[in-house]
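A single protein chain has been removed from this complex, and every other one stays in its place.
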Amino acid sequence: MSEPSLAIRKFSDLANPTRFLALVAIVWPWLAGLTVCLFAVGLYLSFASVDDYQQGQTVRIMYVHVPAAWLSMMCYTVMALSALGTLVWRHPLADVSAKAAAPLGAGFTLVALITGSLWGKPMWGTWWVWDARLTSVFVLFLMYLGLIALNRAMDDPTRAAKASAILILVGFVNIPIIKFSVEWWNTLHQPASVIRMDGPTIDPAFLWPLLIMAFAFTMLFFTLHVLAMRNEILRRRIAVLRRHAARSAGEAA
Amino acid sequence: MIALLARDLKLSMRAGGGALIGVLFFMTVVAVIPFGVGPDLNLLARIGPAILWIGALLASLLGLDRLFQAEREDGSLDLLLMQETPLVLTVFVKCLAHWLATGLPLVIASPLLGLFMNMDEVAIGATTLTLLVGTPAITFIGAAGAGIAVALPRGGLLVSILVLPLAIPVLIFGVSAVYAAIQDPAPFLPPFLILVALNLFFAVIGPVAAAAALRLSSD
Partner (left out) sequence: MRLVAEGLSARRGEDLIFRDISFEIAGGEALLVKGANGSGKSTLLRVLAGLLAAEAGTVRLLAATQPVERLGEAAHYLGHRNAMKRELTVEENLTFWKAFFGDFAGGAGVCVDEAVDTVGLGGIAHLPFGYLSAGQQRRMAMAKLLVAWRPVWILDEPTAALDVAAERMFAGLVTAHLSRGGIAIAATHQPLGLEGLRELRMTGFTGAAETVW
């Protein structure tokens, strides 16, 4: 893989899966290493930071919960951009990117939900509150699962990519509406006593570990995304090889 | 376009059409609720609007998957795609026909079911009015799901799964408007107008998405 033709000169050169794979082979150990370092620092700071005077130890859940929630939204944005790539530029790697991101997004959203629920039990006295944020994240989770189900239901990857791209974009346009309506619904029903995460200010003692953890989670996402894309490309190559094998067997007979 | 509307309406009336099934499903869903929550008339009066709305939401999704699948199976979809008429318009008209055949009967049946739920006149009127405005929105956004799942042999359940999260805002504002009408301090108009806005918004985005999906799905 050392031919000069494989060098990436323009961004559009990434369109070539072979070049992309070559790039991934170089980049992913660095990404993974950076992720590990960030997590080491972030986790250390998270556990070393002082307890919140109100929330006590449970404030540490926030260091996982907030980054996961942030990623659940960023991942959908990545998918929406990929969907544009699929529909507008018909970029085969965009198909792969959207498909690879969906399970990751679902995973991070699930983490956000579970940690939110764990945090809610001591804070609110219950595992689940129909709080505006929790509810909209839950709806987002359902949308991720629907996308995964759609992808699995179609056997032709190109068509599955196009269908899910449209669904992703429809969902993307709708997310603000859903969020807005859930908030409306919530103010209508909500008892006023629920403690909200967003206090007036966050003390810097909490902010730093939070920022580093958010960065670590983002890097984790990119590492996993790039590797998942690589796996998907390899999977498609295997499918092509199998089809070739089937056809050449037919010709030999 | 009027020809298409007339044909789809005729089809839904003929044997095998889905017009009556939706209403029957709606009535059945609403009828089993008291068995679940108990025959307490005060409770039923309180949750009645919500029950009617959820029943109507589920009933509107029923049969939506056949909207384009039936056309695809007999080859009509190919001809609809080829015409000079913008596909978005064709899809819009098909949605309209589908709503007239399945959504409108739900709206008409809702006052009767409201009586079963021990709702008062204002609540019944508000529910009927919000359903009249809200159910088209469900059909339109559902059409997007139907277009996306058109090539799937068993797309029915999937369409519901894909569409329900997107329909949540409609449900929220529909039910909010009804409760605002019943309970004095809350004003009725804001949620109702938002519901109207949602309807108009979905009337654009649904057919556009469905048309794009249908173009891509043809092979």
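Labels for the chains are A and B, by order of writing; each one numbers its residues from 1.
In the analysis below, a residue touches a chain if its C-beta (ideal position, glycine included) is under 8 Å from a C-beta of that chain, and two chains touch if they have at least 3 such contacts.
Since we're looking at a predicted model, the values are computed, not measured.
Q: For the chain left out of this view, which of A:67, A:92 or A:146 touches it?
A: A:92
Q: Per the definition of touch given earlier, which of A:58, A:117, A:158 or A:218 contacts the omitted chain?
A: A:158
Q: Residue by residue, what part of chain B touches the chain that was omitted?
A: These residues touch the chain not displayed: 1-4, 6-7, 10-11, 14-17, 73-76, 78-79, 81-85, 218-219.
Q: Take the complete complex as the reference. Which residues in chain A touch the chain that isn't displayed?
A: Residues of chain A in contact with the hidden chain: 17, 92, 156, 158-159, 233, 236-237, 239-240, 243-244, 251.
Going forward, only the chains that are shown with their structure count from here on.
Q: Starting from the mean Cα coordinates of chain A and chain B, work out the distance between those two points in Å.
A: Computed value for the inter-centroid distance: 32 Å.
Q: If you look only at chain A, which of its residues touch chain B in the complex?
A: 87, 139, 142-143, 145-146, 149-150, 153-154, 159, 162-164, 166-167, 169-171, 173-174, 177-178, 180-182, 184-185, 188
Q: Can you check the complex and tell me which residues of chain B touch chain A?
A: 141, 144-145, 147-149, 151-152, 155, 158, 161-162, 164-166, 168-169, 172-173, 176, 179, 186, 191, 194, 198, 201, 205, 209, 212-213, 216-217, 219
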